[in-house]
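This is the structure I have questions about; it appears just below.
All protein chains but one are shown in place.
Up next, chain A:
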Amino acid sequence: MLTKTASHEADRDRTEAADTLLEVEGLAKSFKGTVALHSVDLSIRRGEFFTLLGPSGSGKTTTLRLIAGFERPDSGSVRLDGRDVARLAPFKRDVNTVFQDYALFPHMSVAENIAYGLEAKRVAREERGKRVAEALRMVQLERFADRSPSALSGGQRQRVGLARAIVNRPRLLLLDEPLGALDLKLRQEMQLELKHIQEEIGITFLYVTHDQEEALSMSDRIAVFNDGRIEQIGSPSEVYEKPKSEFVAGFVGTSSLVERGGDRLVLRPEKVHIARSAEAFTGEGWHVETGRIAESVYLGLYTRHIVRLDAGETVVSVEQNAEGPASTLAAARGQPVTVAWRKANVFALPGERQTMEKQT
């Protein structure tokens, strides 16, 4: 029985190893004495949409640049399909990058830009033409092949940037805040399109962004960066529902932190319910408290209430306007309310308690 389980696990390990495309270990980098990256470990599976999420200066872009080869690490390894490429020049790595500022060659046409990588790799002319046409079709820019990049809009330029990278069929595509320079509407369109293209061509995407909504909506897994370290790696729902640190809880979505019975609880607004009386929360599993409305903001889809608990903290609660605005509490400032959450839906931060245990 024991041996069987062991061999089972070994089997799983082996398939996982075969499934791993990129393995980053102990990656560290300083710039002029300032540590940009402490020691980062990452493992990305083949075909995955993996996102590095964090505020600016958190080390996510440095990680991407180290994987692309634009910087050399102080220590650590970057294994692509088992081979350490950390000290190879960018042109010796089978990865391609989509840049935030597009980085299109201004003196070349759209088609010439896209063909550049194929020419550098000495792909035969006929094959080159076919693949450029295919890439143009994929980003819907067939009509723009002979235009100059300066004649294109921001969204179109970034499509060219994408086509120029994927035409080489890299093992790994790096995207450095590719939608950062676009306005909101276009960004949302491009998010969908990027996701579709990724599914169509099956290339592994490593995506860098500071936009948590973008990360949640597109990724298979997310690594949350803070201050040169990874705070948590997990699926969008894991990162949102079970944040491992106060930073993650605050950076991904909004949350209120309250301490109850020695636990630090992450209260997401949609999980905090409010009502005029405690009768609404009869039954098992509710945690019920009282408080007063500090502020209510009607936002169309929902109403956001900020409630000051009698215990002292402030929590945020959202109420869907399913029955129209009249059904909301439409509460005046200072109105007493009952606040409740299901204990099962609320996640306690690891941390405080664990560190205390460690100390004792």
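Things to note:
Here is the rule we go by: a contact is a pair of C-beta atoms (placed from the backbone, for glycine too) under 8 Å apart; a residue touches a chain by one contact, two chains touch by 3 or more; residues count from 1.
Simple rule for what comes next: contacts and distances are computed from a predicted model.
Not every chain of the complex appears here, and the one that does not is recorded in UniProt as "ABC transporter permease", selected from "Sulfite reductase", "Cytochrome c-type biogenesis protein CcmE", "Anti-anti-sigma regulatory factor" or "ABC transporter permease". Of the listed residues A:107, A:130 or A:343, the one in contact with the hidden chain in the full complex is A:107. Remark: the omitted chain is touched by one listed residue; of A:90, A:155, A:180 or A:250 this is A:90.
Against the chain not shown here, chain A presents residues 68-70, 89-91, 95-97, 99, 101, 103-107, 116-117, 120-121, 150, 164-165, 168.
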